[in-house]
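So the structure is just underneath, and the comments pick up after that.
Of the protein chains in this complex, one is absent; all others appear in place.
By written order: A and B. Residues from 1 in each chain.
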Amino acid sequence: MTSRYARIAAFVAIVVAVQLATRAAGKEFFLTQLTMSAYYTLVAVGLSLLMGYAGQISLGHAAFFAIGGYATGALTTLDLSARRGAPLVALLARARVLAVRPDPYGGEALGVHPWAACAAALLLAFVVALAIGVPVLKLKGHYLAMATLGFGTIVYSVVLGTSALGAADGVGGVPPFPLPGGLAVGGGRADRVANYYVAWGLVALALLLLSNLVGSRVGRALRAIHGAEDAAAAMGVDVARYKLATFVLSAVLAAIGGVFLTHYNAGIGPGEAGVMKSVRYVAIVAVGGMGSLLGTVATSAVLSFLSLRGYFGTLDDAVFGAVLVLVMLFSPEGILRLDARGALAAAVARLRGGEGAR
Amino acid sequence: MTPLLEVRGVSKRFGGVHAVKDVSFEVRKGTVKALIGPNGAGKTTLFNLVSGVAAPDAGEVRFRGEPIQGLPPHRVAALGLSRTFQHIRLFAGMTALENVMVGRHSRSRAGFLAGMLHLPWTWREERDVEARAREALDFLGIPELADAEATSLSYGQQRAVELARALVSEPELLLLDEPAAGLNMRETVELAKLVARLRERGVTVLVVEHDMGLVMNVSDEVVVLSYGEKIADAEPRAVQKHPEVIRVYLGEEDAA
Partner (left out) sequence: MQTGLLLQYLVAGLTYGTIYAVVGVGFNIIYNTTGIINFAQGEFVMLGGMTAVTLSALVPLPVAIAGAVLLTMAVGALVELTCIRWLGRPTVLRMVIITIGVSILIREVALVLWGESVRALPYFTGNEISSLSLGGVHVSPQVLWSLATCVAIVAFLRVFFQHTSVGRQMRACASNRDAAALCGVPVRNLVTLSFALSAGIGALAGCVVSPITYTSYGVGAGLAMKGFTVAILGGLGNSTGAVAAGFVVGILEAFSVSLLPAAYKDAISVAILLAILFVRPSGLFGSAEVARLEARG
């Protein structure tokens, strides 16, 4: 599928062009919000696979983002220095699972190494998605929607109500995530450009892997499930397993976004698990075209960036709500897949014909 | 020799209704068996019991001697059983070719990881799946429709695509649920020829049908159901003269 690679190459070119443009325009500070948008986009793109291809709605995906972020945040901000002597702690320190970081008072703190924390966070997201997915994916329509919404609400309540996770203040002081070559996710202004490319590089990688998946046997099976589940099963597709695998994959992608954003921002708060965040992801996927990965990426980049820059002001949530309603009313396949003439014709027919024109 | 499909004492109730009551019959390899009966006789339920969509309350279904009752549909499909649906169930948003390629799912292996990484062995498998799908469309006489969006095709063409999809996995047993429904005279004749060609290729067929002409022409044996019970199981000529069958159909128009 050369056109697939061509599109991703074009995407990479645009990413580079945007960075150069911000330098030329003297607006390099945009890179911060652009980098954050990339991590939110990871969530959206996984959700696009789940909603657009497998046809399953999830109103609680922000919960996986939060699980990833909080897990890594809590683990890397642990301070086990007082227990250095304990055999388990010493063993973990020798195995490099634990790492030393400077603490705010000029001393040193012993927490979990970001790589180990990341692995643990993703494993946790994987396990939770599996546990939640098995019963939830048996449900359909509004039951599925409500169950995922409920799951998101529980995670939000937990992170908000647990003092060990910082309650309403969340987790702060999260160290940067070290990368080979002396780079790190997080850190100050000096690493801004590098961080930008790391973030969007991750998005490009996710796009590549998911595009490959969509064009493969599995992608076909997912589209078949979305089209006619019973016929898909009759053709040999293990529907339950595929739905679950897609759900888990999209959950882990969201968690990856959460892990890296937490390191980038040096912290995370309960708001990241909230219902409104989950709704935003759904709105983004709905606009970008359910099932169009690139469309979702584009929409997510633009909307997340504008929202982070504060262009929507206090109407931030309202914008996403309005987006949802408008897209569903006029173009449920997503704006970027809009067949303008067709939609217009249908609208006119509806206005004219009333009940008969469906 | 063991029959390819054995249905033994199968029963199914839905609430108070006995949809299928103690039905037994066999389908021998390489034959075409028709399942007929008035509306509500339990034909589709029986189909669903064989293909795994539902599990019987009692009785067994054996395929190649192994029990398959209660297995989920995708496992039954993997064993070599393929089916079509009474109301065409093509996958919307996919081309005819892609629809047929899904039919090959149980005979291919590329999973999530291999798919994401686009591993080289999957390239060969994809080429193979596509080639066989095109072959199937060719067999059905509709190779030119490969890139058409499946639901934009005419009814008869959609039926053909669904048949191609059921055939591409090279099933040992093909279940056809009212394949002639909605087809015109010419298309029905084509269908009869197709079933004959399938028999020649060694595919065993179990078909539910209302169209008597098609049934009598094409099948080796006929099973007649009425109110969930089997009332006849013999060659077409014998069934036509069977007093019970005539009584059950009395007053019904011959659909040929």
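Note that in this section a residue touches a chain if its C-beta (ideal position, glycine included) is under 8 Å from a C-beta of that chain, and two chains touch if they have at least 3 such contacts.
Keep in mind it's a predicted model, so treat the numbers as computed, not measured.
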| message | Could you tell me which displayed chains border the chain that was left out of the figure? | response | A
| said: So one chain is hidden, and I want to know which residue out of A:R83, A:K138 or A:R241 touches that hidden chain in the complete assembly. | reply: A:K138
| task | Just the residue numbers, please: which parts of subunit A touch the chain that's not shown? | result | 55, 57, 59, 135-136, 138-143, 145-147, 149-151, 153-154, 157-158, 160-161, 167, 229, 275-276, 279, 282-283, 286, 314-315, 317-318, 320-325, 328-329, 332, 350, 355, 357-358
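To be clear about the criterion, only the chains that are shown with their structure count from here on.
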| request: Starting from the mean Cα coordinates of subunit A and subunit B, work out the distance between those two points in Å. | output: 43
| request: Over in the complex, which subunit A residues touch subunit B? Could you list them? | output: 209-210, 212-213, 216-221, 223-224, 226-228, 230-239, 245, 249
| request: Give every residue of subunit B touching subunit A within the complex, in rising order. | output: 51-53, 72-74, 77-78, 82-83, 85, 89-94, 98-99, 101-103, 105-112, 114-118, 122, 125-126, 129, 165, 169
